[in-house]
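Missing here is one protein chain; the remaining ones are kept as they sit in the complex.
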Amino acid sequence: MRKPHKSKKKRIAKTIGKAPGADGYVGQKFRETTDIEIQDYSKEGVHVIKTNNVEDAFKFKTTDQITWINVNGLNHTEEISKLGHYYGLHPLVMEDILNTDHRPKVDEYEDYFFVVLKMLYFNKDEQFTVEHISLVLGKNYVLTFQESEEDIFDSVRSRIANPESRIRMFGADYLAFALIDTIVDNYFAVIEDFGEKIEALEDQVFNENPDDETPKSIQFLKREVLKIRRSVFPLREVISRIEKSENPIIEERNRDYYRDTYDHVIQINENIEIYRDMVWGLMDMYMTTVSNKMNNIMKVLTIIATIFIPLTFIAGIYGMNFEHMPELHYKYSYYILWAVMVLVFLGMLYYFRRKRWL
Amino acid sequence: MRKPHKSKKKRIAKTIGKAPGADGYVGQKFRETTDIEIQDYSKEGVHVIKTNNVEDAFKFKTTDQITWINVNGLNHTEEISKLGHYYGLHPLVMEDILNTDHRPKVDEYEDYFFVVLKMLYFNKDEQFTVEHISLVLGKNYVLTFQESEEDIFDSVRSRIANPESRIRMFGADYLAFALIDTIVDNYFAVIEDFGEKIEALEDQVFNENPDDETPKSIQFLKREVLKIRRSVFPLREVISRIEKSENPIIEERNRDYYRDTYDHVIQINENIEIYRDMVWGLMDMYMTTVSNKMNNIMKVLTIIATIFIPLTFIAGIYGMNFEHMPELHYKYSYYILWAVMVLVFLGMLYYFRRKRWL
Amino acid sequence: MRKPHKSKKKRIAKTIGKAPGADGYVGQKFRETTDIEIQDYSKEGVHVIKTNNVEDAFKFKTTDQITWINVNGLNHTEEISKLGHYYGLHPLVMEDILNTDHRPKVDEYEDYFFVVLKMLYFNKDEQFTVEHISLVLGKNYVLTFQESEEDIFDSVRSRIANPESRIRMFGADYLAFALIDTIVDNYFAVIEDFGEKIEALEDQVFNENPDDETPKSIQFLKREVLKIRRSVFPLREVISRIEKSENPIIEERNRDYYRDTYDHVIQINENIEIYRDMVWGLMDMYMTTVSNKMNNIMKVLTIIATIFIPLTFIAGIYGMNFEHMPELHYKYSYYILWAVMVLVFLGMLYYFRRKRWL
Amino acid sequence: MRKPHKSKKKRIAKTIGKAPGADGYVGQKFRETTDIEIQDYSKEGVHVIKTNNVEDAFKFKTTDQITWINVNGLNHTEEISKLGHYYGLHPLVMEDILNTDHRPKVDEYEDYFFVVLKMLYFNKDEQFTVEHISLVLGKNYVLTFQESEEDIFDSVRSRIANPESRIRMFGADYLAFALIDTIVDNYFAVIEDFGEKIEALEDQVFNENPDDETPKSIQFLKREVLKIRRSVFPLREVISRIEKSENPIIEERNRDYYRDTYDHVIQINENIEIYRDMVWGLMDMYMTTVSNKMNNIMKVLTIIATIFIPLTFIAGIYGMNFEHMPELHYKYSYYILWAVMVLVFLGMLYYFRRKRWL
Partner (left out) sequence: MRKPHKSKKKRIAKTIGKAPGADGYVGQKFRETTDIEIQDYSKEGVHVIKTNNVEDAFKFKTTDQITWINVNGLNHTEEISKLGHYYGLHPLVMEDILNTDHRPKVDEYEDYFFVVLKMLYFNKDEQFTVEHISLVLGKNYVLTFQESEEDIFDSVRSRIANPESRIRMFGADYLAFALIDTIVDNYFAVIEDFGEKIEALEDQVFNENPDDETPKSIQFLKREVLKIRRSVFPLREVISRIEKSENPIIEERNRDYYRDTYDHVIQINENIEIYRDMVWGLMDMYMTTVSNKMNNIMKVLTIIATIFIPLTFIAGIYGMNFEHMPELHYKYSYYILWAVMVLVFLGMLYYFRRKRWL
């Protein structure tokens, strides 16, 4: 059963002034059950468990094996609460797991890291999707909390399944790195797609005929680049703080991996800034095109009016009905007048060509 | 009795060059009495006292219970002064309690914190309201000073009334956190409302017909976003300095709560920056729309003029009264002329269509 | 006797490449005598001395009383030099006392602080005035050097006269604070006046008819806001460095007062930035108004031309003098033509209304 | 055999979520063999070896001589991998050697530095080329990895060949400096060429007739300046971190050389910022030119229309066919009318000249 969407305003109003704790899911994805997927592994082997019962996930807290508990669905807040209490999560952490509007961040508690991220991807229906994901990294376990079942972690799942892989040799911190790195790698794909949209719009502005809808499309891209920027920008500090942390949860040899992801985040931010400059520039380019078109329109009007208005005046003169107009009676007047008018016409053409309007 | 508003200029002039102290209320909200509301509580129970006599609030300074003394009304400066002296507040603190223009800040004194904030809310009449609020956090008490009775703290009052709540277990620093957190949570509601106004205006600019009033509305939004920004921006440092302070008034376990509020402040500032960019962009969008309309107007003029001016010239030619104009006497001249004019007309249409003006 | 103004260029050329020292007054206010006003006070009493002889100010250097020596007039550089030498001022300090173009700063010497400030005020003739003022704060004395007699320190003088005032209890550092604080308080009045000018101009741009003079006024405001900004911006660092200095000249209990002034400086800078944004926005608003007016002008032209040019063409047709034009002889032709023209006219009106041009 | 280009999208998709390691060449330059050029030298002499077999490069790891191993071609990833494993490179380093999109950076490992740079140059066909180059600096060796054979290091090769040169006296860190310095020196040539393009475009905008293609050229330059900026900007930090590193690989006496290159990088960045400002300004200049042309067009139209429309009206009056129009019968009417029209004409000319339109 899917609950009807509440207006965002009401969602926020609901949480104002409340005590912190896991009772304020503000997202809009409602699932009937909370699906839990557990990967419990060591060098020797892997156990994969899928369940709807949160209590099935309790026993992994203290085992030596590395455990990844992935929770899909955040609307059954009491389930999240139970799991959080068992794993000793702070009420503020539980609040943020449910607050899908929260910006990316990392909080370091005594025996775990709490990381909030945005997963950006094109879903099965090719829709651009921003999904709130939180990750708890403890000594031997990683908890991930997602809003919907779909995700981008299949490559991690298959690396866990492979007994030769580095992920099977290393600890929970390497698993967390692999998940975060996969999220970051996806940003490249997303912003690349974005870059293609910008280039298409640039072509439209410059080469084809931009129309009155073009500014709306530019405005839409502006909005989108701000949205991506907002999801990615804070990651810089997040990754850097994990890498520099002195908490023994992060093994020395794994810091290099986090530093590598940090490089990627820097590069993505740089690309976003460049795209941002390009989108901002698009509007200027559009205005330039509009101005140029205006100039061309005015040139046509001016050429026509400047040529024919004087000629029409001359014709008007000889359309007057005065009794005494000697030219009217002269035999070659009409032919002379035509000659004069052709000369005026040619003079105008010459003038416009010299001004490079023609 | 309500005193008449003074012009702001006089208000400020009044305080120039004076020695610091509690005698310069510069706000504009005048109340007949200073209403004091006291919540004195511990795990065991709560006492609520409402009084107009500032001396009723003296006895709570040294009791073990946690006490929240909320003062409504700042115009009776001598009352504020009495309370301040009793609680040992610095003359500069008393000055700032009354200076409703003061920006948010925190000052750490030996035995108390002094915090200045802006409370933003929609009041009973749905008016957007900015209220100056100052907060003094001592070992076992919190003093709050507001200009008017209305506030946004009812959720805190009911949490105090609830014997199970965390607020009843923790100290005055947690009470102060709860009050500040409530103020910050309200910012989300306020900027969300602001976002809706921006979107309405964007729709107006792009889809409906923007009129000459539109730039005024954009200008008004610009002003409002600067006002909100100014109230919220300094909070970043305020909260961070409380959280990082080594003063024992802030218990170790409560720092996490302040850090959580810090997260919210960062997020609000980020949202404000995005809204700011959007409002700034609105004016550009409006100018684009105006330019496009101009282009369309000029196209109509040019098409009409370019078609009919040459035709009128031709008609003018044959309206001339020369005696010797052979065409006038030829039988089919009139019909041939119509044919020529229709051809010119169609040629023009073809030209405009090829230029994509039609 | 008032010396004639030199061009600024020459004033500066005069000082290029010279050795540092008190011989380069670059200001433009010349007085016949150097007026010295001395306030020598302690808790017990006050002596006020007015003199033109700089040597009358020598004896206060080492007395226990607090002494404020206020020097009006900087053009008699040899007098300034004598006083400076007696009080042990560095040649560079004496140079900067006379350099009225110098930006605000503080220099800490072993036994005194040297502070350069700008005093902004509306003088007796309501002219906006920027006056260079320098202040030397020693253990028991404060020297102030002003260009002209007028200043804004009367409130400080009356506080010194009042035996109950804090200024009489505290040291020279508190006197310096009181002077600086008075200068800063005046900035509020100045920028408030500035804000009113901006609002008046905004009204003019939006509601009344802006004219060709409006951009000049906007440009003038831009210039003025830059001038104020330049006087106020460096104060941030000046006050902060005094407050944080470990020099025993600044008593511990007085740091709070300097910090309070620091708050004010921050707030003023914030206000200036907001005014700056507003002035910058004014030009955009003006351009928008101009564009809108252009659109309206073009609409009128287009409507008139588009209605009458085709009608005139039709009239032209039946003004032709062909022998064989059957319509001319038909009895109701004229009435039918009127009907057609009225229809064309109404059709055009309908078209313009549908385009919302009417 | 040259593999077909993949679309960039697919290239990136290929690497998402993979474990780090040397298997993801994302560039577009494919070579049949991996060409290796080895310069092994000391004060005494130089050995130059060219080979396609990566194993020929193994023996130089531990010799006392300085060795520069330059690898051309990155598509045979297994060869790179072999070399990397032998020289003990981290899998993340091998990944970045192949990731030709990577921004410039330096990573310091225990026994080597890993540096990523962009080599900008005009190739044999005078095409502007950006080539990804990575450099590994160990105690006695330098490895460089390039995409294509062409490079800009011939001057370094000839300095190695010269037994008198400083490069032969100093260590591997000086060799690395010489290579980086050569890359940086080339940036000067590239941005100089860029500056010439800007100036040509400025001339076009101001002096010759800018056309509708001009904004496209400006846009193209904008894009190019962003591309260069992106390659050069991060170098600042790269060089500074090498210079400040405490790793004994960098000899004390060679730090001055790195600092010198740092100076050059700062200067290049400064130049790029100036060019950037200039390119941004070009669009404004173009718009100004377009506006001026519009003004001139409108002036011509207005002058013509304003002169002839009233004259045509007068002619129209006397073309009316009323029976009772006394002027028509007066003998000198026609001449008087001409006089009036000439006067109107002259009056208009005078008016336009006074307005400085003529």
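The chains carry the letters A, B, C and D, assigned in the order they are written, with residues numbered from 1 in each.
One rule holds for everything that comes next: a contact is a pair of C-beta atoms (placed from the backbone, for glycine too) under 8 Å apart; a residue touches a chain by one contact, two chains touch by 3 or more.
Just so it is clear, the model here is predicted, and its values are computed rather than measured.
The absent chain, not drawn in this view, touches the displayed chains C, D throughout the complex. The hidden chain makes contact, of the residues D:200, D:317, D:342 or D:358, with D:317. One of D:31, D:82 or D:159 touches the chain omitted from the figure, and that residue is D:159. Residue-wise, the contact with the chain that is not shown comes from C:230, picked out of C:230, C:255 or C:355. Against the chain not displayed here, subunit C makes contact via residues 8-9, 12-13, 15-20, 90, 92, 95-96, 101-103, 105, 107, 209, 212, 215-216, 219, 222-223, 226, 230, 283, 286-287, 290-291, 293-294, 297-298, 300-301, 304-305, 308-309, 311-312, 315-316, 318-321, 325, 327-329, 331-334, 337.
On the side of subunit D, the interface with the absent chain consists of residues 152-156, 159, 165-167, 178, 181-182, 185-186, 188-189, 192-193, 202, 206, 256-257, 259-260, 263, 266-267, 270, 274, 277-278, 281, 284-285, 287-289, 291-292, 294-295, 298-299, 301-302, 305-306, 309-310, 312-313, 316-317, 319-325, 356-357, using the contact rule stated above.
Assume only the chains that are shown with their structure count from here on.
With angles rounded to a multiple of 5, the C-alpha fit of subunit A against subunit B returns 70 degrees of rotation.
Where the sister copies subunit B and subunit C meet, the same residue numbers recur on both sides for under half of the interface positions. Separation between the centroids of subunit C and subunit D, computed from CA atoms only, is 43 Å. Within subunit C, the positions touching two or more other chains are listed as 319.
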